[in-house]
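A single protein chain has been removed from this complex, and every other one stays in its place.
Let's look at chain A:
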Amino acid sequence: MNPFTLALLFFGLLLGTTITLTSSHWLVAWMGLEINTLAIIPLMAKQHHPRATEATTKYFLTQATAAATLLFASTTNAWLTGQWDIQLMTHPIPTTIIILALALKIGLAPLHTWLPEVLQGLDLFTGLILSTWQKLAPFSLLLQIPAANQQVLILLGLASTLVGGWGGLNQTQLRKILAYSSIAHLGWMLIILQFTPSLTLLALITYVIMTSSLFLIFNYNTTTNINSLATAWAKAPLLTSIAPLLLLSLGGLPPMTGFMPKWLILQELTKQQLPMTATIAALTALLSLYFYLRLSYAMTLTITPNNLANTTPWRLPSMKRALPITITALSTTLLLPLAPAMLALVTL
């Protein structure tokens, strides 16, 4: 793509999220979300493949619906309460509608069906932007809304962890697996939203780092399904050896970073007298862990039948950038001891 156009679109993405992050008026926040949607549309359709166009269309339709619903609910709130401030929403009906609209925006169950198909139609880098950057703006709004409806938030959260775990179980396409993992993590973020919003922010930050590392590794190996992932040991053996750690971190196992949000969320849920919710969330995380383990099995713990010992490809130095992988991979594995500092960072 023309570098000026690319720069303009990235600037548009940056602008949209920044506008939403810094807004206190619903109209300005909606505007930021729309700028985000419109800026990413050409990036998604850049490939010109019919599947990319299909993914772009589906993304645009869902995001436009969500934005329209958001606008409708904020207008209703303005009508009922006389003000447009995000943090002063008192009426339960517009609040619930806005939560559902934002759930459609980020892809929470049961409004998640677009996410695997859309991610499958994109190349890995655009998928990375979709999974990470595009979640920041809606979450900034979710964090600011006074948590009114206890049931709907917990329901969305548990449904997402369940659907994210169950849906990803028999996928062989990596982008769909990452979509379902995204749904599951978003569920974890939403469960704790009404009790300790800072833990939601912590979970979001750690999720962004972990999923970026995975996307970047898959991009480095240029692989989009499990079978081609199995040949990664010949292309980048060091990456292949640390990838299981990253996957286990995404699954929430100690001593990796991914354990931190899960542990703190479960602790907080127990303190809030919700042991059943905590149990269900923890059990559904096991489903996600199963397909992360399957990925690490296919990648590192097996050698495919194709590359025999005397047909190993040339280990030419790769032209792809490795610094982002380095940073995100280190952060994904080593940040658990810094838990108090990270908590202090995200305390709102």
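The definition used in the following text is that contacts are C-beta pairs under 8 Å (C-beta built on N, C-alpha and C of every residue); 3 or more make two chains touch, one makes a residue touch a chain; residues count from 1.
Convention: contacts and distances are computed from a predicted model.
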item: Candidate names "DNA primase", "Zinc finger protein 511", "3-methyl-2-oxobutanoate dehydrogenase (2-methylpropanoyl-transferring)" or "Complex I intermediate-associated protein 30, mitochondrial"; UniProt protein name, chain not shown; value: "Complex I intermediate-associated protein 30, mitochondrial"
item: Which of A:L119, A:M260 or A:A298 contacts the chain that the document leaves out; value: A:A298
item: Per the touch definition above, residue among A:H49, A:K271 or A:K320 touching the missing chain; value: A:H49
item: Residue of A:T22, A:N227 or A:S318 in touch with the missing chain, whole complex considered; value: A:N227
item: Selected residue (touches chain absent from view) among A:T5, A:T90 or A:T172; value: A:T172
item: In chain A, positions touching the absent partner; value: 48-51, 53-54, 57-58, 120, 169-173, 224-227, 230, 294, 297-298, 302, 304-306
